[in-house]
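Every protein chain but one is kept in place in this view of the complex.
== chain A ==
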Amino acid sequence: MQKIPQGPGSPRVDHLLIAEMVEPGSRVLDVGCGDGALLHLLAETKSTDGRGVELSRERVNACVTRGLSVVQGDADRDLANYPDQAFDYAILSLTIQATHYPKTVLENLLRIGRRAIVSFPNFGHWRIRAELLFTGRMPQTRNLPEPWYASPDAHLCTIKDFAELVASVDAEVEDAVAFNTSGQRLSMRRSIWMQNLLGEKAVFLLRKRYTG
């Protein structure tokens, strides 16, 4: 198992994995870009031409002040405005679970980007399963800190669920990485069943399946 170096102030594991997947110099749209950490990382390490979309006004303003090209907008509503294949990568990092229409958002990502990269928290992780099993209540963990009624997460899914969604929108998985609670990458040799059990988060690199 490969360990990804982590420390205070160091980039998020999923960001590092996403950065590994992105070709240098590409055009990137980061949907739900937050404080712009991923856009900044990609610009620094991969010389990307990056843009962001973010719901929170404060975060957008902070991004623009840092010199990032970010617009205030809503992934559910605003992606429809972007033209086909305008970006090399359309990225959704730890955001899909907070969207109202994850399927539509994913379809838009696959349309706007030649490739889509999605990272998400895996609701199939054993801790979450155990909490639900033993306490009979909606899990609250480090990654799901809010009680169910206050959580911004509207559509939580497992790795298996996400793989099914990918198939249903006619996309293929070019790469998929799950990693455990200590940021260790889970071997792709493991079965998806094991990844779904042990992976705390996952990153998928996707491409629209060419038909005809």
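Couple of notes before you dig in:
Just so we're on the same page, a residue touches a chain if its C-beta (ideal position, glycine included) is under 8 Å from a C-beta of that chain, and two chains touch if they have at least 3 such contacts; residues count from 1.
Just so it is clear, contacts and distances are computed from a predicted model.
Per UniProt, the protein behind the absent chain is "Homoserine O-acetyltransferase"; the candidates were "Acyl-CoA dehydrogenase family protein", "Phosphate ABC transporter permease", "histidine kinase" or "Homoserine O-acetyltransferase". Only one residue in the set A:S10, A:S47, A:N81 or A:T135 touches the chain that does not appear here, and it is A:N81. The chain not shown here is touched by just one of A:S10, A:S47, A:N61 or A:S168, and that residue is A:N61. Residues of chain A in touch with the missing chain: 49, 51, 57, 60-61, 63-73, 78, 81-83, 86-87.
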